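All protein chains of the complex are present and in place, except for one that has been dropped.
Moving on to chain A:
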Amino acid sequence: MFLSFKTYLVERSGISDLEFQSLHPYLKEKEIPKGTILLQKRAVCTHSFFVESGLLRSYSIDQSGKEHVIQFAPEGWIITDRSSVFFNEPSDYYIEAIEPSTVIYFSNDFIRKASEISAAFRNYNERLLQNHIRQLQHRIQFLLEATAEERYLDFISIYPDLLLRVPQWMIASYLGITPESLSRVRKELAKRHFSPRN
């Protein structure tokens, strides 16, 4: 049970097999169809989601009804609204499955319990949090100052296979550019890198 989540945690955090086993009661595995909403805006986010297979995204909707993608979470990623979970306050985001997915749901109790029984996990969770802040800072900086092409190149280094899985408008939304700009960037790159040989 929870095989890939277990591999993920054991490998990265150094928690032992036995310790992980004792945490089973705090985990739920669910198979969810495409389109499933895991978190609604204004609801308190009670769980974090580890993606065993499939693809989730978090996004907000502005007053004009436009969606803004905050994060994608393919296989092996964790997605949640961390502050909503921690501060027990309503979320500004939605989390949705954009492919049929298998997801591990874990609550704050899991993190609390794991931190109690494993010093290795405690260190790992701290590192995860610091890394999360680093990613957020990086994302803010890119949204403020990077060109459309720089944002796109950054995106493909983080998510190498998403271009094949996600509609263009969603990627453009994540990048904070229009779908037309995204096409332009890709066309420009192709002009520089493509040499037809037939």
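By definition in this document, a contact is a pair of C-beta atoms (placed from the backbone, for glycine too) under 8 Å apart; a residue touches a chain by one contact, two chains touch by 3 or more; residues count from 1.
By definition in this document, contacts and distances are computed from a predicted model.
Taken from the listed names "Pirin family protein", "Pyruvate ferredoxin oxidoreductase", "Cytochrome b subunit of the bc complex" or "Carbohydrate ABC transporter permease", the protein name that UniProt assigns to the chain not shown is "Pirin family protein".
Among A:Val10, A:Ala146 or A:Leu163, the one in contact with the hidden chain is A:Leu163.
By the touch rule set out above, chain A reaches the unshown chain at residues 153, 156, 160-161, 163-164, 168, 183, 186-194, 196-198.
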